[in-house]
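Here the complex is missing a single protein chain, while all its other protein chains stay put.
Order of writing sets the chain letters: A and B. Residues in each chain are counted from 1.
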Amino acid sequence: MNPKKFRVIHYVNEFFGQEGGEEKADMQFLVKEGPVGPGLALQKILGDRGEVVATLICGDNYFAEHIDSAAEEGFNRISSYAPDILFAGPAFEAGRYGVSCGALCKKVHDELGIPAVTGMYEENPGVDIYRKDIQICKTDRSAAKMVQDITNMVTLGLKLLSDEEDTRLVSGENIGRPSEYGYFPRGIVRNEFVEKTTAERLVDMLVAKLKGEPFVSEAQMPEPVDITPASPIKEMGSAEIALISDGGLVPKGNPDGFKMRANLVWAGYDVEKLFPDGAGPGEFEIMHPGYYTVHVLDDPSRLVPVDVMRDLEREGVIGRLHPLFYSTTGNAGIHKRCQEMGQEIAEELKEKGIQGALLTST
Amino acid sequence: MGIEKAGIPVVNITAITSVSKVVGLSRILQGLSVSNVLGNEKLAKDKERSLRKTYVMRALDILQENIDTQQVFTLEGVE
Partner (left out) sequence: MRLQIESIDIEDIQVGSTTAVSDHTLSLNLKELEEHILEDTRISSVELNVVSPGDRVRIVNIADIIQPRCKIDADGEDFPGWLGRLTTAGKGRTRSLRGIAVVVSNSYATKASDTILDMYGKGARISKYGTMKHLSVHPHPSEGIEERDFEHAVKVAGLKTAVYLAKAAEGHPVDQTEVFELSLPDQKQSNFPKVAYYFMIHTPQHDYQGIADPILYGTTVTNLMPTIVHPNEVLDGAVVSPHTMGGLDTYELQNHALITELYKRNGKDITFAGIVTGVANMEEVNRQRTAMMAASLISNVLGADGAVLTKEHGGMPHVDLALVAEACEALGIKTALWVHLSHSDTPLSDQLLFSSDSLDAIVNVGQSLEKIRLPKADTVIGGGEDVRVFYTDFSQKVGDEYIEIAGATLAGAYDYTGGSRIMAVEY
């Protein structure tokens, strides 16, 4: 059976596209048939397995100055070629080039679902921005070893194109280990089948530790987070305070579709409706499987202290209890989305002129 | 957390302070139980509300306190 010959698109900047130097950094998208510049090395390395059907060229400034629209434009220019894979760069140390490669690869991968591989030096700012979304091969600082770098990109690309199931991964995904394929770890986790049971590995590790022999932990501690605490409130008596909780308390019917695990949503709810003053608990439910909810269902103030906050407002201890209560479900949350939600809630609080918040967690 | 970066002080009242520490919240107040963080179901309702008020007032105090690094507070003082 003849293996399929893959249709390849290659993206390069103005310099590698042989259009010119820095003076051409503002040039717009240009498509040339076949390989150009380092694309020739790419084609040679691909051999029979792939054909560089077109090269997309763009100026680093043009791309980097409007990343999103440029990525969209670049994608539109090449999607009609029905590519099986996109190779971008390698960008080595060049920051604008790296960011452009990353953005284009992400766009093409997201839209077409095809593999998109690029290469960068570890200090290229594009690495941290895009490593999670696409595979970025590690390259040298300069183009001195370009052939080797492109070879790594091709090896990884062919692995991603292979429809063989990777029997090493429980999920069967064909993604290849970062250490074996020379790409930057993406900060994701996958289960592998291994030879030893968890029990065997645990005892082995303890025995090594007791003997003072080296061992490799399967998980490392998180890096300490750098936080600068916000300034304290000066005039509590006139301050507006908001209540926030990640205990999953929502109006009955869960109108905003909170998920019990890996939740992506937060919402602001009218305090009067959910916690009617003096009339007992309103109509609500709890979307959170990680704790038993009996006590909070019986009295939601145990999670969201509206009762005492109202007292304190009446007594003048605080200026005002913000009329919206902000809710989310913080169970097995996706880190990146949790951070985004934090930022979104922050914007809302700032917009509403809130001076401080109490966040209650289970 | 995003809210602190926006310059708004937050107090996280939680039953499990070590998670908040790792996530990077700066003002953390040790709450009661995972299933009842601002209450105690064994108490009579009015005593429970009183207890809750004590915790919330402590949280409001902490919002007025100047700190320069992450701090875990308890009802009585600091950890």
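In this section, a residue touches a chain if its C-beta (ideal position, glycine included) is under 8 Å from a C-beta of that chain, and two chains touch if they have at least 3 such contacts.
Keep in mind the model is a prediction, meaning the values are calculated, not measured.
Engineer: Determine which one of A:22, A:65, A:192 or A:344 touches the chain that has been left out.
Structural biologist: With A:22, A:65, A:192 or A:344 as choices, the missing chain is touched by A:192.
Engineer: Touching the left-out chain: which of A:114, A:129, A:143 or A:205?
Structural biologist: Residue touching the absent chain, from the options given: A:205.
Engineer: Write the list of chain B residues that the hidden chain touches.
Structural biologist: The list for chain B reads 15-19, 21-22, 30, 32-35.
Engineer: Just the residue numbers, please: which parts of chain A touch the chain that's not shown?
Structural biologist: 132, 170-172, 175, 177-178, 185-203, 205-207, 209-210, 215, 217-224, 259-263, 289-295, 331-332, 334-336
What we mean here is this: only the chains that are shown with their structure count from here on.
Engineer: Whole-Å distance, chain A centre to chain B centre, using C-alpha means?
Structural biologist: Their C-alpha centroids are separated by 30 Å.
Engineer: With touch defined as at the start, can you tell me which chain A residues reach chain B in the complex?
Structural biologist: 222, 225-234, 236, 241, 244, 247, 291-296, 298-299, 301-303, 305, 307-309, 311-312, 317-318, 339, 341-347, 349-350, 354-362
Engineer: For the complex, which residues does chain B have touching chain A?
Structural biologist: Residues 1-16, 19-20, 22-27, 31, 34-39, 41, 45, 48-49, 52-53, 55-57, 59-60, 63-71 of chain B touch chain A in their complex.
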